[in-house]
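Just dropping this structure here.
Here the complex is missing one protein chain, while the rest keep their positions.
Take a look at chain A:
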Amino acid sequence: MWQRFSLYDVRVIGHYLGVLALFSSLALLVPFVTALACGEWEPASRYLLTIGIAVIVGSGLRFLRIDPGRLNRQQALAVTGFAWIALAFIATVPLHLSGHYASYLDALFDGVSGLTTTGASLVQDLDHLSNADNMWRFMMHLLGGLGLIVVALSFGLFGRGASALYASEGRSEHVVPNVVQTTRLIAKIAMVITFIATIVLTGLCVFMGMEPLRAFLHALWIAISGFMTGGFAPMSQSIMYYHSFPIELLLMLLMLLGSINFVLHSEVWKGRVAVFFRDLETRTMVLWLGVMACVIAASLSASAEFSDLPAMLRRGLFMVVSAFSTTGFQNITSNQMTTVLSSGAFLVIAVLMAVGGSGGSTTGGIKFRRIGIIMKSVVAAIKEALAPDSARVVVSYNHVGRRVLAPDVVKEAMMVFILYVVTYAIGALVGIAHGYEATQAIFESVAMASSGGLSSGLISPGMPPTLELFYILQMWAGRLEFVTLLALVVEIVVSLNPRRLVQRS
């Protein structure tokens, strides 16, 4: 029997969504203060208005249940699912009012893209966007990269039901036993890495001739975007704007760090470096990247333009790291991707985005852990086929200690893998149905669902609204890794059907 929401559930969910809306008003203070500091009065007024709206909406929702009690698993799932879209609606308000978007839907696309760390953008005239608006775009990356719930938990916003919320956001591993402490450690690791990267990048930007304030802001923004594997950039030319190999090198390092499981980060911080190198995800990553780098190098060397080694290393390697980490930074133009890269190289980039980085990191996509587990299950199947009938085949893998490959782990990996592949395929068909080239439609669909964010040019102001809506849905579903979203949709449908007999557990 399907579960359904009671009125009590709706009130509790509303209360906690209100808490998150209030929390978003705190996050909005950052661009508001930036606007005041930079003398950007018009953006400051927009952010003040949005803070007011967030406080009204948040306070209003909290009235639904004055004393909400502990969140159960279903309620936590609904809070997480709705939080991503509800906060995107609030986040969109100042962006839409900026006048840099053709429609509210375009601004919503950027809001969802920012929070899900996809990084695709429909902003117009980005090079004239205010510092406050840019700060808000990268704040969205910061919140979304760490996870809205993780950030909220690290602030201690949910006293009870924290564990259920944490698990519903696609995270199940605890760095330390306590959930709130885990979220705080994740936030601390992210802040330290971003801080160090910002300092180094500021120095590089100043050396290149940028004004100190602009250098600092650009450094902060691209450091956040790089480590959170977001993909937004403060200039329309993305990372190509800086024409700096050291910056590209540092960003590659940041993207790599961002695509490593936070659990492994903490192990390395504790000095257990061997755990990192023995890990299933690390080994899958090395193998996968090695193979794909060779394939893309072979493909690029076949083309006349990128066949020389410096160009291949600088452009090709950066795009490989950007794609597999699902960041979406570009150091070649979208035009070069479609006109200069061979279709093979183009599709390799799409495949890299489709697989993504490590589980429990800031990346999207299927994740190395699942690919590794599926490969291990293939090994197990072969071993079972070759073993005597009486033998019991045990396959193990390393992930923060030795673990036995259990059927439920394989089932979860296979299910999420299939859901991703189906979503990529449906998205491609939707793109084709809108009249676009098949390769571009596949590329964009993968970029949206995996939160890769690279675009071959389909995503631009004036794109069909139906396709835009579908891509928003893909970004949302991909970030929540489908299960939370599907369960939420089923529960809503069942709740709206009064004839269905439902048995509450």
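Criterion: a contact is a pair of C-beta atoms (placed from the backbone, for glycine too) under 8 Å apart; a residue touches a chain by one contact, two chains touch by 3 or more; residues count from 1.
As a convention for this text, contacts and distances are computed from a predicted model.
Novice: Out of "Zinc-regulated TonB-dependent outer membrane receptor", "Arginine N-succinyltransferase", "Hydrolase" or "Acetolactate synthase 2 small subunit", which one is the UniProt protein name for the chain not included here?
Specialist: The UniProt record for the chain left out of view names it "Hydrolase".
Novice: Using the definition of touch stated at the top, determine which of A:Leu126, A:Met140, A:Met228 or A:Ile373 touches the missing chain.
Specialist: A:Leu126
Novice: From the listed residues A:Leu48, A:Val200, A:Val268 or A:Val295, report the one that touches the chain absent from this view.
Specialist: A:Leu48
Novice: Touching the hidden chain in the full complex, which residues of chain A are there? Just list them.
Specialist: These residues touch the chain not displayed: 22, 25, 39-42, 44-56, 58-60, 62-63, 66-67, 124-131, 207-211, 214, 235-237, 240-245, 305-306, 308, 310-312, 314-315, 331-333, 335-336, 339-340.
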